[in-house]
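Every protein chain of the complex appears in place save one, which is left out.
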Amino acid sequence: MIKQESWGYVVLAFPIVLMFIFLIFPVSSVIVYGLMSGTGSSFIETISAYYTQYTLAFTIVQASISTILALLVGLPGAMLLARLRFHGKSLVRALIIVPFVLPPIVVVVGFIQMFGSFGIIDSVLMFLTQSSTSIMNLADGVVGIILAHTFYNAPLVILLVSASMERLNPELEESAEILGANSVSRFRRITLPHILPALSASAILTFLFCFMSFPIVLAFGNGVYRTMEVQIWNAFRWSDYGEASSLALIQILITVTLAVTYIRLGRVADTDSGPTATIQTASFGKYKNWEKCVIVTYLVLILVLIGGPIASIFRAAFFDPIREIYTFDGFSYLVKTGTNGGLQPLINSLFYGGLATLLSVIIGIPLAYAHKSKTRGLPALSSTMVLLPLGISSITVAYGLMTVIAVPTGLNINPWPIIVIAQTIIGLPFTARTIEIGLKSIDPNILDQADSLGASRLQRIFFVELPLLVPSILVGAVFAFAMAIGEMSATLFIALPQNYTLAVAIYDNLGVRHFVQAGASSLVLVVLCIAAFLAMEKISEGSMGGTL
Amino acid sequence: MVRIDLKGLVREFTDGTKIGPIDLSIRDGELLTLLGPSGSGKTTTLRMIAGFIEAEEGALLFDGRDMVGIPPRERNIGMVFQSVALFPNMTVYQNIAFGPEMAEWSHEKTVERVEELADLLGIRDLLFRKISEISGGEAQRVGLARALAKQPALLLLDEPLSALDPQLRERLQTEIRRIQKKVKVTTIYVTHSQDEAFAISDRVAIINDGRIEQIGTPEELYDRPSNEFVARFLGSGNVLQGTVKQTEGGELCVDVLGVRLPLKGECKVGEEVKFSIKPEDIKIVIEKHITSATGTVTSILPQVGSFKITVDFQDRPIIVLTYDEELVSRLRENGDKQVSFFFEPDLAVILGE
Partner (left out) sequence: MAEYPVRRNPKTIIVVVTIITILIVATYGILSFWKPRFVVYTYSSFMDWGDEGAEVVLERAFAPFEEQYGIDIDFVVLEADANFIVSRLNAEASNPVADVVIGIDNILILQEAARNVLQPYESPSLALINDTLVNALDPDHYLTPFDFGLVTLIYSMNTINTTTHPQLDNLTLADLTTTELASALVTEDPHLSSPGLAFLLSQIAIYEKILDEDWTNWWEAVEGNIDVEEGWTEAWSSWSSDPTKHLLVSYGTDPAYSANYLGTAPDTAIAPFHYQDTDWAWMQVEGVGLVKNGPNPDLGKAFIDYCLNATVQSEIALNQWMFPVRTDLILPAVFDYAIHPNEVSILNTLLNNTEIADNLQSWLDEYDTVMTPG
C-alpha cells in the first residue's frame, strides 16, 4: 500500500482526539474526583450497601430476563423474515428497526396507553367484565420494565438474526434434508450453529442496552426498582459523587467486558460468506395449516407487543384519559411559545438533533476510515472509541461534560453546545459502525482505478468514495438523528429551561399527567423517526441490516 | 508512449511468498503479455508496475526514470481489471471523462476525447447510460475507453476478459489488439490463458513462482520452449527424459526408458537430458519397428480438423496430433492397440533447467 500521508493521520486522529476530549477525559475526571475527593460514600461503602447489591442484582436479572424474552420473541420473527416470501418485505425490514430507535420516553407513553391502567387492553378487559375499575396494569413495575425492554430489543434480534440466516448457504440445508434430517435436527445441527454468532451478538447487545436502561426504569420502577444508571442519577442528584463514581466504575467494568465479547463475536461474524441470492424462501400459502396458525398467532403477538404501543401513541396524542375526551390540546401545546409551550422544545430537538447528526457523520467517517487503516493499533483504538459510548452511563458523560468542559469555559450559562456534544457521542456508535460497513463493501479495485486515473486522495474521496458511501452515511445519519432526538438523560442533566428538548418535555408532562401533551409530543417524535427511516430505505435500498 | 524496464524487482510478502527478482523490458508501443498459472505473481508484478504494490528492491524505469516511490496517480497509466470496476455512481460519459477531468483538461477537450474513444470502441450511444444499464462486454469497452482517455503512456490490463463468454472474449481480443496498434500505447497484459496471450501479444513473458521463465514471441515460445515448465504450460510438451548414450556431430542418441531415440543437440555421453516434442511432430505407425518406441493407444479424441491420440508409453502418456483420418480408422480397428511412434530428431527441443 502507498504510505499514509501525514495529513491523513491528522484526519484519522481528529475523531479520536475529540473522543478523548469529550468522552474519556470528562468521564475519567468525574470518576477519579468522585473516588478520590472523599465527597459522599466511598467505593467500599457503596458496594457493601445492601441496596447497591440489590440494584446490581436487579439490573442484571432484569437485563437477563429481558434478553431471554427478546430472543424468544425475536427468533421466530427472524426466521419468518428470512424464509417467508411476501410483498413489501423491504418495507417491513425498514420499519422493524423503528421501535429500536424510538425515544425511550415515547415508548413509556405508548406502553402506558397500551398496557397501563385504563389503557387499550385494560379498557377491553374492563368492557368484557363490565368492571368500572382498572383490572390490569402491565405498564408498571418489573413487568412494565421487562415488557418495554422486550419491545425495544426484539426488533434488534429479528434484524441481526434474519440477516445471518439469509447468509446461510441453502445447499447445506438441502443436503441435510436429503440425508434425512428432520426439521428439528436440521435447525439444531445446521441452522443454529450458523446463526449462533449473530444470536449471541444480538443477545449481548440486548443485554447491554437493558443493563444501561434509564428512562424506562425511571418511569416504571417507581423509585423502588432501579438500574445502576438510575441509581447513578440519584447519587448525582444527591451530590453523592463517591457513590455515583463507584457505580459508574462498576458499570463500565461490566459493559466493557460485554463490549469486548461483542467485538470478538463480531470478528467471527465478519468472516461469514456474503448474502446468498438463492436463500430458500416460501410464500405463506406453501405452509401447512398448523404452521399457518403458528405464524398468524405469532404475528398477532408481535402486533400487540410491538405495533400496539406505537399505534397507541396516535391515540395518546388525541385522547385525554383524565377528562376522557378527544382533544387537540396536545397539538396546540406543540405550537405554543413561551415557557410552558412545546414549540421551544420542538425547535431545540430539531436543532440539536440536526447538529448532532451532522457531527456524528463528520466524526463517523474518519472513525470508519481509521478502522480500515493499516496502521497498527489504529483500528482497535477506533473501534474502542466507537463502542465506548454504549457502555458508559450517559449521565456520567453529561456530568463530566458539565464539570470539565462547560463550567470552565462558561458554557454552562447557555449549554446547548454541550447538549449537542452529548447527543453526538451517544449516537456515534451507530453512525460510525454503519459507515464502516459501507466502507468495507466498496470494491478496492474501484479505488485503485481512481488512483490510476490520476485522482488525488481528496478527489478520490469526493468523487468516488463519498458518493459510494452516501447510502451508509444516510443510514448512519438517520440513526444519529433518532438517537439524538430521543436522548433524555444527558439532556435533562445539562439543560437549562431554555434548552429543554421534546424528550425532556414529554418526561415533564408525564410527571404532571399532561397525557395529551406528552402524547402529541411523542407522536411528533414517532412520525419523525418513521419518516426518516422510510426515506432512508428508499435511498439506501435496504443496506442497513448489518448496521448493528 | 514509454519504454518500461524492470531491473531485479523484488517484493516479499509477510506470508512468505516472494516475487522476483524480475528483469523485463517492454518496448515502446509493444503489447507484452504476462502469462502464467494463477498464483504465479503476474498480477503482483503488474501492480508493482502500476504502483499499488511497492517494490522492495530493484528499479522500475519508465523511459529511464525510476518510478519506485511514485504514487500510481503520477505514473500516467491506464488500467483495466477483470472486474472492470467502473464507478457505479457515474454515467458512462463521466467514467470515461474521469481521467481527463482529474488532469484538469478543458471541458471541450475532454468531450472531444471521450467522443473519439467512444467512436473507436463503438459505445457512442451508451454515453448517457448508467453503469447498471450496460452489459458485461460494453462495460469492458467502457473500462478500456476510460483507461485510454487521458492518453496514458502505459496501459495495464489485468485479465480484462476472463469473466466474459468465449465468443465475446475472442471478439474483444481482436478489438483490443486493433485499438492498441492504433493508439500505439505501450501495453502490459496479464492473463492465464495461452490462447488469449498468443492471440493478442507482440511478445509473451511466461511467469512462474514469481520469476520470469521465458520471454519471446508466441512462435518462439511455442517452437523453442526453454525449459520443462514452459513446454508443459504451453501444451507444446510431451516432455521426456533420458540418458545420452551416443553423440556424433550434434546428433545424439538418447535412452528413454530402454528405447533409444535420436535427437539433435550438444550434449555429453552419460548426461541426463529432458526434451520436448510437440504432439503434431510425432508420427504413429501400426507396423512395429524394432528400433522405434512402442506404446498402447489409450484414447482417440476428435478435435477441430485433427485427432488427439494418447499413447501409453511405459505408463507415460504421449500426446499425438494427427490429421490422417485413414490412420485413425485403422487404429480403431486395430485389436491389440499396439503402435510405434517416432519423430524427426531436429523437431525435438532439448530443455534447459
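So that you can tell them apart, the chains are marked A and B in the order they are listed, and the count of residues begins at 1 in each.
Here, a residue touches a chain if its C-beta (ideal position, glycine included) is under 8 Å from a C-beta of that chain, and two chains touch if they have at least 3 such contacts.
None of the values given here were measured: they were computed from a predicted structure.
Looking at the complex as a whole, the chain kept out of the display touches A, B. Of the options A:Leu72, A:Val335, A:Leu496 or A:Ala535, the residue whose C-beta touches the omitted chain is A:Leu496.
One of A:Ser239, A:Thr257, A:Ser283 or A:Thr375 touches the chain omitted from the figure, and that residue is A:Ser239.
Checked against the full complex, the candidates A:Tyr51, A:Phe86 or A:Phe284 give a single residue touching the omitted chain, namely A:Tyr51.
Of the options A:Val124, A:Val296 or A:Ile322, the residue whose C-beta touches the omitted chain is A:Ile322. The omitted chain makes contact with chain A at the following residues, 39, 41, 49-51, 54-55, 222-225, 234, 236-241, 322, 339, 351, 355, 358, 399, 402-403, 407-408, 410, 412-414, 416, 458-459, 462-463, 492, 496-498, 500, 504, 508, 511-513. Residues of chain B that touch the chain left out of the display are 91, 93-94, 97, 101, 107, 110-111, 114, 127-128.
The working rule: only the chains that are shown with their structure count from here on.
For this pair, chain A with chain B, the centres built from the Cα atoms lie 56 Å apart.
The touching residues of chain A, when paired with chain B in their complex, are 1-2, 443, 445-446, 448-456, 459, 463-464, 467-468, 470. Chain B meets chain A in the complex at residues 50-54, 71-79, 81, 83, 85-89, 98-99, 102-103, 146-147, 150, 156.
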